[in-house]
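Every protein chain of the complex appears in place save one, which is left out.
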Amino acid sequence: MNDNVINVENLVKYFDGRCVLDGINLKVPQGCIYGLLGRNGIGKTTLIRILLGLESPTRGHTSLLGIDSTNLPVEVRGRIGCVAEGHNLIQNYKVSRLIKLCKDLCVQWNNEFFEHLIETFRLPLDRRVKELSIGMRAQLNLALAMATEPELLILDDPTLGLDTVARRQFLELAIELIQQQKRTILFCSHILSDVERIADRIGILAAGKLVVDCRLEELKKRIKKLQVIFPNAAPENIYITEIINQQIRDREIVLTVANWNRQKQAILDTFKPSSCTEIPMSLEDIFIECTKPAQDVIQTAV
Amino acid sequence: MQFNINNSSGRPVYQQIMDQVKRDIALGRLIKDEKLPTVRELAQQLAINPNTIAKAYRQLEQEGIIVTRPGSGAFVANLDSNLSKSVKKKLLSEELERIAVDAYHMQIDRQILRQWFEKAVEKFNLAEEKEKTNE
Partner (left out) sequence: MLNMLTLIKREIYDNIAYFVAAIILSMILIICIISAAYRSNSEEAPIFAIALSLPVIVILIIGFTSIGVSQMYIDKNKRISAFLLTLPVTRGRILTARIITGILAILTLFLPLIITTMILYRLLSPPVPVFEGMFFDIYTVTLLTALTSYCIGLQTGWMKGKVIPPLVGFIITFVFASIIIIKGLGPQAWLPLIIFIIASVIRSRRKFMKTSF
């Protein structure tokens, strides 16, 4: 019985002949906050839907809490909380009716916590779900997911529609949850500064593959952006492997390299640059570099 | 304790926390045996992953800058003056270098810079030489 709360093995998914996920392998250990990143339409939502058993894979399999996703029994579903894409919920129900439905169906329900969240978010109980703004639906969705005190929280773009204050509230909630025993969170977001704050591990989905899957600090260590200035014209070709991006202008090369190490530094030195400065990269910078089209796969080991 | 985390700098967050703890100690804002916020409190306050804070605290403990007492939390260690001296040196040297760079660009010579420096230390009543009392 492995300790991985989420396990994805060789997952392949085709939609209408188009390959959306091409052999995804992912393991999320217990206690981890995993940030899954990727551009719109790249397959993050598909991956999450397959994890939750809403969609079936073309090949390969996925499991949550040790149980295969296509076969999740009630007890296991009760330990998983999720916020699905778009915060659809059930549009024409009244908020109060939806809450009662969840309360009645859920195995665990922390009503005190839920009431506290409803109050904090100031959610109106007598309106229909479709009448709420997307931000309020997001908060309702989040409150419903967290009230069950889930061991595993799967969130697909949970901050969609949330204003700045609400986003910070969400982050604080996530942090509060993770501090409790044996909790794990998997979430997708486009707000990379948020992901940077709370994620332990990062995965980047691009062109159907998981091009990055490692700890956040490791990612920042392994991918470096260097400004190299040469005394005369910059050389056309620097024979360093795993260059993600380079821009040459007169005497300057700005180089983005994966898995920077001493050998690469030595190779660079043979070109006798007059200066070599590291340009700090935020997660957003790294993400943009990694998702530029036609990039080689940068496999960073676990 | 107020921390300032810059997510977009290349410096890992846990190191930023360590830097700021060291700085506050060196500047006297944190004193010996003072209690630091718990990992939990700090994580909530800054809205960052508690593991990051835990790592910072672990490193600080390894470097002897703080001590954690089980059940009580993390406290500023009883630092010997050598350790704090090296931190102070690092901090001030960096500042001085920054000033030197600016002076270079502004084409201010050493003489004038020394004059202005003397004026500044005069203003804050810096002692000419620290009394060697209990080192």
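All chains are identified by letter, namely A and B, in their written order; residue positions are counted from 1 within each chain.
Keep this in mind: a residue touches a chain if its C-beta (ideal position, glycine included) is under 8 Å from a C-beta of that chain, and two chains touch if they have at least 3 such contacts.
Just so you know, these numbers come straight off a predicted model, no measurement behind them.
For the chain that's been dropped from view, list the shown partners it touches.
A
Out of A:Asp104, A:Asp126 or A:Glu236, which touches the unshown chain?
Considering the complete complex, A:Asp104 is the one touching the chain left out.
I'm checking contacts with the chain that's been left out. Which of A:Ile90, A:Ile134, A:Ala266 or A:Ile279 qualifies?
Candidates A:Ile90, A:Ile134, A:Ala266 or A:Ile279; residue touching the omitted chain: A:Ile90.
Since one chain isn't shown, list which residues of chain A touch it in the complete complex.
Here the touching residues of chain A are 49, 52-56, 72-75, 77-78, 82, 84, 88-92, 101-102, 104-107, 145.
Everything below uses one rule, namely that only the chains that are shown with their structure count from here on.
So the centre of each chain is just the mean of its C-alpha atoms; given that, what is the distance between chain A and chain B in Å?
A distance of 34 Å separates the two centres.
List the residues on chain A that touch chain B in their complex, please.
Chain A residues touching chain B: 33, 168, 171-172, 175-176, 178-179, 193, 196-200, 217, 220, 278-285.
Contact residues on chain B for chain A in the complex?
Listed in rising order, the residues are 5, 7-14, 40, 43-44, 46-51.
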